[in-house]
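Read through the structure below, which is laid out as C-alpha cells, and then see the notes.
A single protein chain has been omitted; all remaining protein chains appear in their positions.
Coming up: chain A.
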Amino acid sequence: MLVKIVEDIDVSEAYQYLESPDTGAVNLFIGTVRNHTKGKEVVKLVFEAYKKMALKEMNKLAEEAKQRWPIEKLLILHITGEKKPGEAVVAIGVTSAHRDASFEACRFLIDELKKTVPIWKKEFYIDNSVWVNAHP
C-alpha cells in the first residue's frame, strides 16, 4: 500500500508499483488539470493540504477499500502546489486478481477522496481565481 502527498506524479513509477505477476488486473486512474471550467479558460490550479490529516484520511480510505475488495496492491498519490493544464494531480491505483474489484475500488477511492480528504484547490483563470466548491 502506497499513500503519499507528493510534488509531482510519475505515472510510470505508479504503474511499476502496481505491477504484479500474480494478478490479472491493474486499474490506474489519473486525475489531471482540465484547461477550462464552465466556459472559462483555466491557466493553473494550486493545491493546498492539511498534510497530517489528509494522509490519515487517505489511509482510512485505503483500509476500507482493502476490507471491501480483494486487493493485492493499492496506491493513492495526491500532489500539492501548482499544476498547469494536462498535468497529473491525483493517482489512484488498485491491483487485484480480477477486473471488477480493481474498477470498483478505484471508483470508491477517488469518489471518497473528493468528499473527505482535506485538500483544497484554487482555480486560476486569466482574470481572477476561485477556491473550488467553497460557495454554493
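Criterion: a contact is a pair of C-beta atoms (placed from the backbone, for glycine too) under 8 Å apart; a residue touches a chain by one contact, two chains touch by 3 or more; residues count from 1.
Everything that follows uses one rule, which is that contacts and distances are computed from a predicted model.
Given the options "NADH-quinone oxidoreductase subunit N", "Molybdopterin synthase sulfur carrier subunit", "Succinate--CoA ligase [ADP-forming] subunit beta" or "Transport permease protein", say which is the protein name UniProt records for the missing chain.
Per the UniProt record, the undisplayed chain of the complex is "Molybdopterin synthase sulfur carrier subunit".
Please output the residues of chain A touching the missing chain, sorted low to high.
Residues 31, 47-50, 52-54, 56, 78, 89-90, 110, 113-122, 131-136 of chain A touch the chain that is not shown.
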